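Of the protein chains in this complex, one is absent; all others appear in place.
Going in written order, the chains are labelled A, B and C, and every chain counts its residues from 1.
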């Protein structure tokens, strides 16, 4: 296993320690239980945003803690949802008296552990709302299943809701906005290679040299289908079409186009995908008015990409453009 | 070869087209010959900065074009220096009447092609200065060789000199500053895996599962030595020690610590290295006052990392903090 | 029929920890096929954390012991299994407050209470390809056996068998809950990792509680 780590047991703690050292002006690392808060937390009279999930998706979520985005992030073990005590402590630490929003990706583990944390926090009199992000069109939605996974839209929701909280919106409003972002966001991803979970020490799945996985999640889990390798243009089509059809996104819509690297795919390639996606959408009359391109919600060193579309309204666009000052997203300030 | 591309021939053009579509407010793509300029180029009465090099190092250099950094970038074929006509056209396009600085990484191809371009530009009456960056301590310096490679310090020089140009410094001043940044910057890199050059279709070198290359450059070239895989802490020591000893950096020095991913190494791991490097320097009394962590000067999908130290003075620190608005670096604006 | 002492309960958990340690890679392998390849590591982390607290957990009543087990699992395992196994022991503990021994029948009620907690949290039913597919038939077999006057040994042996059958029944199923559900039809043909770790829970009980 070729990794720049010391041991699978210590990688998460050592990594967030490094993150904290690099960005000590923006964030503060708390350990035992592990969570990351804004350096200036709690911010009085602001709705606080807490997210979290398994590690291995960096910069999400720790890299999104800071002004205009998250107040706290709770990193679990690699690909394993964090435990309730992490979210409970984080929630208490960032509560500024206006309530706390939990932004939860729809995985059974994340949902259950966040629920338990919210119960604990409410028992201490903290107002907590939770919004579950479930935007992955690769997974067929149904009342009878765990439903869709939460993927790329999470990043956008954290940015947009973080700006709303900064602007003084109430907990109910920020939660409703988060629901609305989730309702208007759709994603799909693919993998060229598997990743290696440090504890496992070998690839989660074997993928022959001429095949790829379509419809993968962000935990190294296999996708919906395995197909022969295709060109970047074809892959972009394969990812984009189910997304566009699902909402559906229509001619005249304004969208944010988010092309994400799963970690191992370099920018050179990512911008080829972005260019093609932009071209396809433009041809369909869908206007790309905002973009995000890069490794933002990753799967360790997995090679592959995901595409997220978010249908924007004026409010969301304004909130997207609002200042943000975090380790991984920085603008306007 | 598992890549999100359509063909090795088209990957660079398609990628910069995507880059241009994603950041049309900041940059403009010119083709035939290929170069990327600030959207508002030429900026009158400002020294213009032009850099360039082989592609495959993204976000460098195209991602660094914009306010407060480069005026133009010239992308060559993957790992192949651009041709003089690219730099010549770019130089003409961004010249705002105050002269143009060429920031050149020390590779024979880059140096020769930039020289030819400068000759052409000077023949048209444009004042051109060139500064060659050669900061790689893995390469023994000597009058009789091609000298050290230009690596991580290039990114820092482009940022700092871009800010100086923005602040109205003259061409002579910006060139002298660039020399000074180069004089105070040192780097060293290592690889866990080889990368695959699209045209070649297979790894540039074979690296057994339990070995790594120390002292690699950014073109998939083998390093100085091949050793058994070590822990992240040990690798950090192996990279940092020759850097610190070379300048040397001394107790009391203020430095910028830049920990760079070669592309395939995810942030989870990179921050482990950053944390260790920060700890080692702090123990030696070297004060890390600024940081940069992430994939900024890469080698396609190569797994590995490099460390760059830059000894800061007050002016450099101020210029580092100055606003920058490019696809890949954005702050203060 | 003799009662179950609190020290036996701890021995049960200790045996479970040993079995998980032994099967860790196998459980992870099962989870890699249809999940995210961490079930073995998750469970192992939690149970090792319990062993560290041995001194505290051994010298207390069954309610406090089970609550300690629950809280440790909840705060160290993470993932779906941490919340669910944690809830199982937490709910079970509520019926054992202050008790230092349990009758076989009481033990059955604890298991049922734990199961109800998992169902409430996870909203899965038999057939969804989860730990429930082993846990529910295992508990039912235990209770039926005790009700019909059989020994603890017989009851736990029947529980193991029923859980095992439940585990096997998950193989052809298409998952409807948990991470495996994202795979849709590709989840069929693999046993459920959580059901597999549940079988070990019964097996370690059979080896320690009679």
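In this text, a residue touches a chain if its C-beta (ideal position, glycine included) is under 8 Å from a C-beta of that chain, and two chains touch if they have at least 3 such contacts.
Predicted model only: the values in this text are computed from it and were never measured.
Within the full complex, the chain left out of the display is in contact with B. Considering the whole complex, the residue from B:76, B:264, B:304 or B:327 that touches the absent chain is B:76. Considering the whole complex, the residue from B:156, B:197, B:288 or B:316 that touches the absent chain is B:197. One of B:219, B:278, B:311 or B:330 touches the chain omitted from the figure, and that residue is B:219. Remark: the residues of chain B touching the chain excluded from display are 33, 54, 76-85, 107-109, 112-113, 115-116, 136, 138-140, 144-146, 149, 197, 199-200, 204-205, 217, 219-222, 224.
The rule is short, and it goes like this: only the chains that are shown with their structure count from here on.
Within the contact network of the assembly, the step distance from chain B to chain C comes to 2. Counting C-beta pairs in contact, the chain pair with the highest total is A-B.
Averaging Cα coordinates per chain places chain B and chain C 54 Å apart.
Rounded to whole angstrom, the centroid-to-centroid distance between chain A and chain B, based on C-alpha atoms, equals 29 Å.
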